[in-house]
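For reference, the structure discussed in these notes is given below.
Every protein chain except one is present and positioned as in the full complex.
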Amino acid sequence: MSATRTSNTGQLNRQQPLSFQFNGQPYTGFEGDTLASALLANNVFLIARSFKYHRPRGVFSAGSEEPSALVQLETGAHTLPNCPATEIELYDGLIAHSQNCWPSVKYDIGAVNNVLSRLFPAGFYYKTFMWPKALWMKYEHVIRHSAGLGKSPTVADPTNYDHQHLYCDVLIVGGGSAGLSAALAAAKTGAEILLINDQAEWGGALLSDTQTINDAPALDWINHAIHTLTEMPNVRLLARTTVTGYYHHNYLIANQRITNHLGPTAPTDIPRERLWKVRARKVVLATGAIERPLVFAENDRPGVMLAGAVRSFLNRYGVLLGQNIVILTNNDSAYALGIDALAAGANVTVLDTRTDISDDLLALTTQHALSIQLNSTIIDVKYKGTIQSVDVAKLNQDGSDIVSKPETIPADIVACSGGWTPTLHLYSQAGGKLKFDPDTHSYLPDEAQTLAPDAQFAGSCIGAFALEDCLAQGHATGLNAAEQCGFKTDGIKVDALNTASQLVCNELRPLWVLPCAHPIGNGPKKHFHELHNDSTIADIALAERENFISVEHLKRYTTTGMGTDQGKTSNVNALNVMAALRNKPVGEIGTTTFRPPFTPLTFGAIVGQNCGDLFLQKRTSPMEPWHQVRGAQYEDVGDWKRPRYFPRSGENMDEAVQRECKATRDSVGILDATTLGKIDIQGKDAAKLLNMVYTNAWSKLGVNRCRYGIMLNEHGMIIDDGVTTRLSENHFHMTTTTGGAARIFNWLEELLQTEYPNWEVYCTSVTEQWAVMAINGPKARDLLAKLTDADLSNESFPFMAMLETEVAGVPARIYRISFTGELAFEINVPARYGLHVWEAVMAAGEQYNICPYGTETMHVLRAEKGFIIVGQDTDGSVTPDDADMNWIVSKVKKDFIGKRSLSRSHTAQAGRKQLVGLLAEDPSFVLPEGAHIVDGTNTAPPMKMLGHVTSSYFSPNTGHSIAMAMLKDGHKIMAKGQMGKSLYVALMDGSRQKVTVTGSVFFDKEGVRSRG
Amino acid sequence: MVKPISMSPLSSVTAITSVHRLHEVSSMAKINLRGDANNPAFAKAIKSALNLSLPTEANTCAHAQAESTVFWLGPDEWLVHTPLDALQKTLTTLRNATEPLHAAITDVSDYYLVLELSGPQARSILASGTSFDIRTASFKPGQCAQTLFGHASILLWPVDDTPTFCIQVRWSYAQYLFTYLSNSLHNAENLMNFKA
Amino acid sequence: MYMINCPWCGTRDQAEFVAHGEAHIARPEQPDALTDEAWGDYIFFRDNPKGLHFERWVHTHGCRRWFNVARNTANYEIYASYKPDEAKPEVPQT
Partner (left out) sequence: MKNKYSIFSLARNALSYHQKWQHTWRNPEPKKHYDVIIIGGGGHGLATAYYLAKECGITNVAVLEKSWLGGGNTGRNTTIVRSNYLWDESAAIYEHSMKLWEGLSQDLNYNVMYSPRGLIHVAHSVHDMQEIQRRGNANFLNGIDAEFLTPEQIQARVPFINLDCRYPVMGGILQKRGGTARHDAVAWGYARAADAMGVDIIQNCEVTGFNISDGKVIGVQTSRGNIGANKVGVVTAGHCSVLAEMAGFRLPVESFPLQAMVSEPVKPIVDCVIMSNGVHAYISQSDKGELVIGASSDTYTSYTQTGGFNVIEETIGAIVELYPAFSRMKMLRQWGGIVDVTVDRSPILSKTPVENLMFNCGWGTGGFKATPGSGNVFAHSLAKGEMHPYAAPFSIDRFHSGALVDEGAAAAVAH
């Protein structure tokens, strides 16, 4: 086999040679080459090993439909697996490797699979590897390692990505003749046009053709079109951009490869790829057509290709792929290759499966002295590292068998054409139904579909294969789309375009699978309809034989169409074969479902900037700069970063927390409580709203007085808690948990807008308006007094009251509430002054050894007091009664959210799991949170669980460990004692810790400190 | 006692290049206003307090004297921007004017921060994170929109034809929004200079 | 991704909205008067039609208003959006 560079064809920049490496060997190509064309020009035909049988494989197509020539591009952090060589624009220094082979693509050990291939028909793994049972994991290991193709990168991606949202009037997908023509027409109406093409060059199939438009090379027309469009302010052109998904409501995703073609040395300060999220009022699809292969014996050999691809390599990339080119076709279009290849100096034989061709075509072949054999097929491809020859025989009448002795024809390239399949993937993704059209032997949009996607078509994607028709259709469709967007189209001039006559896919013989010397599948020769996953006609027959006859079963059983190419060249043939096996018209068996993406879509591009720092906002309080300087360790609470503890040098968390706990109760501590949700509630029905959402009663709360409340969902389970303060008769300030802030606020709005629109209440979220610091401890009042002139005495500012004053020169609200059981004040100041006031408090507190503490200490201190944390001590299945909080459930209110659920038969049952305190027998032992309580019945699993430890700490202020737990019938046990029964907490090392049930308040049981 | 120092997470960050500017704009006071626009008494009360008619058309804003702006946020919700030193006065005027109507006036000056983004690629920078249609034809000064940018709810309004936009965001999302926008700003500028 | 018409703000991308299930379920005036069964039906049992569905959405990142949408769950059609106090709109029979 010997491919040669032509001197006079192709759109390469021969002034710009580029060097690159494949499998370690250096080569050169030119600017304008793809990796595929450059390799082929260097006579590298063996590119890859196949998925299952590890057969040698080469380039099959010249575009994104490539099923076979997949390579590992670049190495290290820049590596990309499974790149079709046909889509890689060559750049200087490019490095690529073959995949799925070891030690090399030439000598691949995995090729034993080919020898054993008879053992591996479709679905073989379902039938074996079952005995002995224990060995499956070993078999599986081997299967896993021989499957897969390229290798994933293993280090972080050094490049970045971003997104762009875009609205336009008309989106045109495809920059071939039809798309360009549509854009030119639509743009003239003034509509905002977005024209997208997946290749770097505009022109689509024209680039591979020798066509003329208005008697000049078609390239001139393309250049002129692009020039015109670029000048128009209402047009945006995106090349190197693939529309990968067409979703409902005309939402389309397009991926632009900005720097990919520059390789690893591309600038890193711009995105490598950019994902466009397009909303188009109208969508025009001009996505072209994909050539359909013929399936014949040994058709997977490197050097067997689509005819259009061979032509593309010749006319676009300046590579004549062989000296002896054999063309196998069932239609006219491949003759164009014959004529071009002859002109370029190759020997060409056309094998046409048809018994007859048109007079015009016959005249043309005579004119060009093109040698043709009708009613013929290839029955074998002789391959020894390269294609040597093909065996050719005559077909019988229906094409199902051969009737003559084979004749051997020298060949180094086999180019096949089975017609063209309109590219309608995007349309189908969006829900468009396709219907088999017997005239073109292809699937076209089903015009009978109601509610079809809002798309229109132009060019070969709707079966118009002649250039003239593509141009005309483009024009008409472009105008139509603009008109539907409300733009005026009358008076828009049509440039008359004439084209030369053209060989198109006419008069096709509907025969795609060609016989060989033995019945297909029943002998050594393989007919691959699907190169990517090594699926053969015999596999389809097996599927049929075993009753996997639904096309979806066929796909899954044979894995046809499940590769990186998603069956762009194989699906239609597979459907055809199944239809024939089932004796049904192909239109009746349906297609498999088309799904995005059209071509594989980079994860990074999907993510855009939304990773790393921007994965999710890190919300912090105004005091954050201080926390950072003090080396705070953080806890994630929702999307907030909250200081968890403030270690001094050398301290671990336990030590820091023990110190912080002590310091707070001994003198004074300070907690940043900014993250609590805050809702301002105003209106004459404000108290009514509170009565509805809290379990307790709110009408009688005094002005400037605070009250604790819990909220239930309508199922009767605790969902949030917090303190709410009456600021004036009709004005309240509600607080929620940090995690509940958004949820509760939205819920209040929901109630007000949908259930109680007549209530006069307005809610406004004020969470970030206020910076909040809670000072807790016996010295809290002394400290605060240094910063404010207000009277802080118990008489004028009692527990559960609010005071509006100034702190450190800043207007503040101080709430005298306590989550630690200490004398405590929560200072709220406008966020902008948060840091200022915090620093002032710290300075004033120095004399009391003020101790900043974080959430962990807060948890311990509240547990010493038996205060619950919603979400830790409750889990969405806990009622107020379960939580021992009946005291907060109004007995007189007629209704509140969740009330009715409390009396349901199961919810009202005795003996539910209930909140209790637990003490370990060993007071120094901290029971693990999440461990379960058992009785003594069983000592090893399975053991009946009676409840679990919800909160557990070493309490420095009581000097022993403490725990809260949910325990079956816990309240009875708490009231009556365990009555001689022992309870344990079971540990996962198999041991148990004996426990005693107590009340859940461990410190200051009388509750005097907070009121002092 | 030291004079209170005011701080924002954006106090010390900007992204300013030769063509683009992204920075916090000096903080205006912000007041959330709720009430029934269909109630003539309410409309009248607001008119007397702010000396303007409340914008009742969705996605628009109205300017009052002394640099104040009122943004439509919903059928019964507006946001008043007013100079900081006028905050207390405006709050009081509004409260007095709406008494005893069903209305709510809430100081949210510190709940939000405002960023300004200006320069030729401002639209594309915004389009990196918002699905809102910011095409020139549909989004002009005098309009405003509440929408989403990345994960942040924002209030967005065009200021001039540079173009310049203001983006109001919750305090705790400001750092996130700034980082996102400044990344996009640099991407946009570098792309302007990039010839493939 | 739907384009959804907020009855107040106009048509916006779905990203700004959150769906909240079946619409037109009024909270019972007197929950205590209901049997466990009737109450359970109210809180848990929902229409889940394949086809026309009246459901609630909220314009979370816009005007924060709740509204209703008549949508076909078997395809991507949205027939109408309307305010919570409005009656179910007439929609084409499917």
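Order of writing sets the chain letters: A, B and C. Residues in each chain are counted from 1.
As a working rule, a contact is a pair of C-beta atoms (placed from the backbone, for glycine too) under 8 Å apart; a residue touches a chain by one contact, two chains touch by 3 or more.
What you see is a predicted model, and the numbers here were worked out from it, not measured in a lab.
If I'm reading the header right, one chain is hidden. Which shown chains does it touch across the whole complex?
A, C
So which of A:Ser152, A:Gln367 or A:Ser649 would be touching the chain we can't see?
A:Ser152
Tell me which of A:Asp360, A:Asp446 or A:Asp636 is the one touching the absent chain.
A:Asp636
Where the complex has a chain not shown, which of A:Pro26, A:Pro233, A:Pro942 or A:Gly980 is the residue touching it?
Going through A:Pro26, A:Pro233, A:Pro942 or A:Gly980 one by one, A:Pro942 is the residue touching the chain not shown.
List every residue of subunit A that touches the chain not included in the displayed model.
Residue positions of subunit A that touch the missing chain: 51, 79-82, 118-119, 121, 124-131, 133, 136-137, 140, 143-145, 147-157, 161, 245, 247-248, 251, 253, 277, 431, 521-523, 538, 542, 545-548, 550, 552-553, 556-557, 559, 562-564, 566, 593, 595-597, 600-604, 606-608, 610-612, 615-616, 618, 635-638, 644, 715-717, 719-720, 736-740, 743, 869-872, 874-877, 901, 904-907, 928-932, 934, 941-943, 945, 948, 986, 988.
State which residues belonging to subunit C touch the missing partner chain.
Residues 1-2, 14-15, 18-21, 36-37, 39-41, 44-50, 53, 55, 57, 71, 73-76 of subunit C touch the chain absent from view.
As a working rule, only the chains that are shown with their structure count from here on.
Per the centroid of Cα atoms for each chain, what is the distance between subunit B and subunit C, given in Å?
So the centroids are 31 Å from each other.
For subunit C, jot down the residues that touch at least 2 other chains.
13, 60, 64-65
Please output the residue numbers of subunit A that touch at least 2 other chains, ranges allowed.
279
Under the stated contact criterion, what part of subunit A meets subunit B in this complex?
162-167, 192, 240, 258-259, 261, 267, 269-271, 277, 279, 608-610, 613-614, 616-622, 624-625, 640, 680, 682-684, 760, 762, 764-770, 808-810, 830-837, 840
Give the list of subunit C residues in touch with subunit B in this complex.
Interface residues on subunit C, with respect to subunit B: 8-10, 12-13, 15-16, 60-65.
Can you tell me which positions in subunit B touch subunit C when the two form their complex?
58-59, 73-75, 77, 131-132, 145-148, 153
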